[in-house]
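In this view, the complex is presented without one of its protein chains, the others remaining in place.
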Amino acid sequence: MSTDLGVWVAAFFTLAIFSSLYRDNPVYRFAESLLVGVSAGYYLVQYAYSALYKKLWIPVVQDQDWGLLFGGLLGLLVLGRLHRRTEWLARFAIAFYVAAWAGYLIPSAMKAQVLEQIAGTWLSPAGSVPLGAAVNEVLLLVGVISILVYFYFSREHVGALGVASRLGITFLMLGFGASFGYTIMGRITLLIGRFQFLFDRWLGIGPSSGGV
Amino acid sequence: MIPLQDATGFQATRWPELVAALALALLIVVWIVRTRRSSDVFVRRIPGLEAVEEAVGRATEMGRPVLFIPGMDSMDETGTLAAVNILGQVAARTARYETRLLVPCRDPIVTNVAQEVVRAAYTAEGRPDLYRADDVRYETYGQFAYAIAVQGIMLRERPATNFFFGRYYAESLIMAETGNLTGAIQIAGTDSDSQLPFFICACDYTLIGEELYAGSVYLSREPRLLGTLKAQDMAKAIVIVALLLGSLATATHLWTRP
Amino acid sequence: MKTTLPILFGFLVGLVMFVQYFFSHPSLQRTYNLVLDWKQIVFGMMLILGTIGLVRHHGVRIQRRERAWGYSAVTLSGLVAVILAGVGGGVQGGPYAWSFENVQSPMQSTIFALLAFYVASAAYRAFRARTVHATLLLCAGIIVMLGRVSIGEMLGFSVGDARYSLAGLSGWILDVPNLAAKRGILIGVGLGVSATALKILLGIERSYLGKGD
Partner (left out) sequence: MPRPWWEHALRLDRRLLFVAVALAVAIPVLFPLGLPVVPGKESRDFFAALEQLQPGDVILFSFDYEADSRAEMDPMTRVVWRYCLGRGVRIIALTNYAGGPGVAEPYIELATKQLGQVYGEDVVFLGYNPDYSGTILRLGESFRATFPADQYGRSTADFPLLQRANRYADTKLIVTIAASSLAEYWTIWAHGKYDAKVIAGATAIQAVHLYPYYQTGQVSGFLGGLKGAAELERLAELPGDATRGMDSQTTGHAVIVLFILLGNVAYFAQRRRKS
C-alpha cells in the first residue's frame, strides 16, 4: 500500500468517479462539484497568467509593446456586460473574436478541407500502381462523390440522385462502424491505465511498480 | 522562407485558395439575389430537424426542461456559430411553449453569445419575462469536468429533450450515453467526424457534417440564408465535376498532378 | 447603430486577416500576430466574466439555501482554494500543482476512462442488425475491433505467399470506406465553414450578436 497522501487522495477521487457507474450518490456528487470548482479555478489562473499577465502586462510594461494595449481595450469592453446600459460595448469584442478568425478561415478551410482533399482523391496514372491499389482508388473516388451527393440539399433524392445518395450512406455507415471499433481500443487503454494506477501505485498488488 | 513573387509579398502558391474563395463568394451573392426575387427554394427533408418541434413539445407535455449543449469550441469555430443559430430557433420554440431551456456552456465567449441569442429569441416571441439568465451559464472550461457537470444536470434535472450541436471531442459519448440512460429524446449535429459514430449510436437523430450548417437555414427558412444553402450545393456540384475531370485527366496521362 | 458599428469593426479586422493569408509582407505578419494576441486577451477577460457568473450562480444558491446547496459550497470552495493557491503560491510547484496532480488529473483521467464502459453499452444497444445500415455499422465495427488485437492476426488463411486475415480486412475498411467517409464529410464541412465565414464577413450572418436595439 502506498504511503503517499497524494496517491490516497487520487485513489479516493478515482473510485468516487467510478461509483457513478452504479448510480448517482453523494460521494460522486461531492467529487463532481469539487472538480467543477477546481477546474474552473485552474483555467482562470492559467489564462489570467498566460493571456493577461504574459501577453499583456509584461510586453506592455517591459517592452513598451503598445499594440497590445488595443487588445486590452477590447478586453475592458467585455466588462461592459456587467451593466445593462453598457452591455452593447461587449459586442465589439465578440464581433472582433468571430470575424477576425472568419477572415482567416475562408482561404485556409478552402485549402485544407476542400482543395487538398480533391487533389488527394484524383486517381493515379493508369499502370503506375498495382491493380488492387487502383481498385481501391476508384472505390475511394466513388465513395467521396456519393457522400457529396448525399449532402446535396436543394433537390429531392430520387432517381439517380437517390441511388448515389444511398450509396453515400453505405460508405458513411461503414466508416462510422470502423471508427467506432477503432476507438474502443483507445478507451480500454485508458481504463487499463486507471486499474494499473489503483493496483500498482495505490494498493501495491500489481506485478509492476508503474515506473518509467 | 516562403517563395515571394514580387515586392508586395504575394504568395504565388496560394492562388488556388484565392480563386476558390472568390468563386464561393460570387456564388453566395448571386444566389442571395436570386432567392430574394423568388424565395421558393426546395430543401430536402432532414429528419433530425423535423423532429425538433416534436422534441420540444414532448418536454412541454412532460413538464420537464429542454437541454441544449452548444459544443466544446469557441465562437471562432463556424460549427459553434451554426449551433448557436440553431439555439436561437430552439429558444423561440421553448418560449412559445413556455418550457424551461437549460444551456450550460464550456466556453465563456459562447456563454455570452448564447445569452444574447436566447434573450433575443424570447423577446421576439413576446416572452422576455420567461428568460432566465441563470439557465444559460458558464460551467467550467475543463473538458471532462464540463462533461460531468452536464451529466449531473441530466441526472438531476431530468431534461426530456437533449440537443447536442456544434463541435465535440471524446466527451461526446459521456453526455450522449447518460442522456440515453435518462430516457431523453436526443438530437445531435456535429461536424467533428470522429464523434459522429457515437452520436449515431446514442441519439435518436444525428445531423452529419454539413447538415449542421444547413440546420438553422432549414429551421428559419429565411430567404437570405436559403440562398447561401443553394450556393453551397452549387459548390458541391463543382467539386464533383473537378473530382471526375481531374481523375480522368490524371488516369489517362493527359495531365500530371503537381 | 449598436449592432452596425461592431459588425463594421469585425468586417475590417476580418478583411485584414483574409488579405494577410495571401501575403508575406512583414507588416501583415505583425498584424496577424497582434490579432492572435488580442484574441487571447479577450478570451482571458471573458473567462473572468464567466467565472463571475459561476460564483454568482452558486452564491445565490447558498444564500437562498436552495435544495442541495451544500454542493454549491463545495464547488465554490474548490474554486477559491485553487485561485488562492495559484495566486499565492505560484503556478509552478506548491499546492496549486499538488491539487492538479492529485485531484484534477486523476478525476479527469477517470472520467475519460468511463468511456470504456459507455462505449460498451452504446455498442451493445446500437450494434444490432435491425436495418441494412445498422448491419453495416455492426460488421465494420466488429471486424475492426477484432482486427486490432491479437485475435485479428490469428483469424485468417494463406493462399501461397499472400495472407488474408481479419487484421488485413480491418486495415482495408479503415483505408478505403473509412477514408472515403472522412473525406466526403470533410469536403462538405469545408464548404460549410467557408460559406459561413463569408457570411460573417459580408455581414449577412449577424445573429450571434443578438437582436440590435
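The letters A, B and C name the chains in turn, as written, and every chain counts its residues from 1.
Here is the rule we use: a contact is a pair of C-beta atoms (placed from the backbone, for glycine too) under 8 Å apart; a residue touches a chain by one contact, two chains touch by 3 or more.
None of these values were measured; they are calculated from a predicted model.
Annotation: of A:6, A:59, A:125 or A:193, A:193 touches the absent chain (contact as defined above).
Residue A:184 is the one among A:17, A:141 or A:184 that touches the chain not shown.
Considering the whole complex, the residue from C:24, C:51, C:72 or C:109 that touches the absent chain is C:109.
Think of the hidden chain as still there; on chain C it touches residues 101, 105, 108-109, 112, 116-117, 119-121, 123-125, 127-130, 138, 141-142, 145-146, 148-151, 153, 167, 174-175, 178-179. On the side of chain A, the interface with the absent chain consists of residues 21-22, 46, 50, 120, 179, 182-186, 188-196, 199, 205-208, 210-212, using the contact rule stated above.
One rule holds in what follows: only the chains that are shown with their structure count from here on.
In this assembly, the C-alpha centroid of chain A lies 15 Å from the C-alpha centroid of chain B. Chain C has its Cα centroid 14 Å from the Cα centroid of chain B. Among all residues of chain A, those that touch two or more other chains are 17, 20, 29, 32, 35-40, 42-43, 81, 94, 97-98, 100-102, 105-108, 110, 114, 118, 121, 144, 148, 151, 172, 176-177, 179-180, 183.
Residue positions of chain C touching 2 or more other chains, listed in rising order: 18, 21-22, 39, 42-43, 46-47, 49, 51, 54, 104, 107-108, 111-112, 114-115, 119, 123, 137, 181-182, 185-189, 191, 193-194, 196-198, 200, 208-209. Residue ranges on chain B touching chain C, taken from their complex, read 2, 4, 8-11, 14, 17-18, 21, 24-25, 28-29, 32, 74-76, 78-79, 81-82, 84-85, 88, 105, 108-109, 111-113, 116-117, 119-120, 123-124, 134, 137-145, 147-148, 170-171, 173-174, 176-177, 180, 191, 193, 196-198, 200-202, 208-210, 212-214, 216, 224-225, 228, 231-232, 235-236, 239. Within the complex formed with chain C, the chain A residues making contact are 6-7, 9-11, 13-14, 16-18, 20-21, 29-52, 55-56, 67-68, 70-72, 74-76, 78-79, 81-82, 88, 91-110, 112-114, 117-118, 120-121, 136, 139-140, 142-144, 146-148, 150-151, 168-185, 187-188, 190-191, 193-194, 197. Across the interface of their complex, chain B is touched by residues 18, 21-25, 28, 39, 42-43, 46-47, 49-51, 53-54, 57, 60, 104, 107-108, 111-112, 114-115, 118-119, 121-123, 125-127, 137, 181-182, 185-189, 191-200, 202, 204-205, 207-211 of chain C.
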